[in-house]
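Note sheet for the following structure.
Missing here: one protein chain of the complex. Every other protein chain is in place.
Entry: chain A
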Amino acid sequence: MVATTENNPGTAAVAKGRSPWADARRRFFRNKAAMFGLVLLVCVTLFALFGGLLSQWSNEELDYNVMGQVVELGAPSIANGHYFGTDDLGRDLFARTVQGTQISLAVGVVGALIAIIVGTLYGATAGYVGGRVDGFMMRLVDILMAVPYMFVLILLLVMYGRSITILFVGVGLISWMDMSRIVRGQTLSLKGREYVEAARATGVSAPVIIMRHIVPNLLGVIAVYATLLVPLMILTESFISFLGLGVQEPMTSLGALISEGAGTIAYGTTWQLGFPLLFFVLTLFGFFFVGDGLRDALDPKDR
């Protein structure tokens, strides 16, 4: 799939000594969509990290003035400190959205990290060792790819209790297969290189070669794929939370908030759906644009 620039010594010479990474960085910063995505992501992250400081209410506090009359009094207003309005129980939606964004981002990043680590090690091992081991490992991936993971993950969540740890780990463990395929393909092309041969000739062991020589050269692919994986993780988590099977009260995530908002739109409290949805969409847009930008920047095909 994507071949990274640093694998190609020829390009560095043409670019008059500019490093391939600097080259990629320049291309990335010129890409308007990617820069837009980056700005979005920075804004959303700042909101998640520091939004709590602006909030006049905590995420668990019930506003008894509003409770019971949410439709009339719960609308977004600066005057009573509920910038995004309140939910049907009278909790401040601004504080809840900040918390939901934090959890969604965390699940996305941690899930993607798990998927990346497992997928990279698995794929690099299969590709480097090759032969029958490779055949077996990849056949296993083929088999695992055909499993409807959302169902298995829900099965796990129900059986072992709906803890956030299982959600984090489960979301990551269901998506390492694509990564392992990509990494294996790249490793196959890397392992014939002279420096790998040299390392092998000097007696370096296979695990060390994989960690020191193969994996660092895959960083470009990994970076691209990681950025595109985070929004998928957020989608998965939101999906499960939307069904009420994900994070549990008093914790919340964007998916859980969207679910609450979707359940109450019939009463006319549209803001309860609108604000979480806005942040959900902005976050996904940000990651998709940055991911696409990175792919364009690191893919020498488009030079």
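Methods note: a contact is a pair of C-beta atoms (placed from the backbone, for glycine too) under 8 Å apart; a residue touches a chain by one contact, two chains touch by 3 or more; residues count from 1.
The working rule: contacts and distances are computed from a predicted model.
Think of the chain that is not pictured: of "Aminotransferase class I/II-fold pyridoxal phosphate-dependent enzyme", "Multicomponent Na+:H+ antiporter subunit D", "ABC transporter substrate-binding protein" or "Oligopeptide transport system permease protein", UniProt labels it "Oligopeptide transport system permease protein".
Only one of the listed residues, A:53, A:78 or A:266, touches the absent chain: A:266. The chain that is not drawn here is touched, among residues A:53, A:78, A:159 or A:201, by A:159. Contact between chain A and the unshown chain involves residues 139, 142-143, 146-152, 154-160, 235, 238-239, 242-245, 255, 258-259, 261-262, 265-266, 270, 273, 277, 280-281, 284-285, 288.
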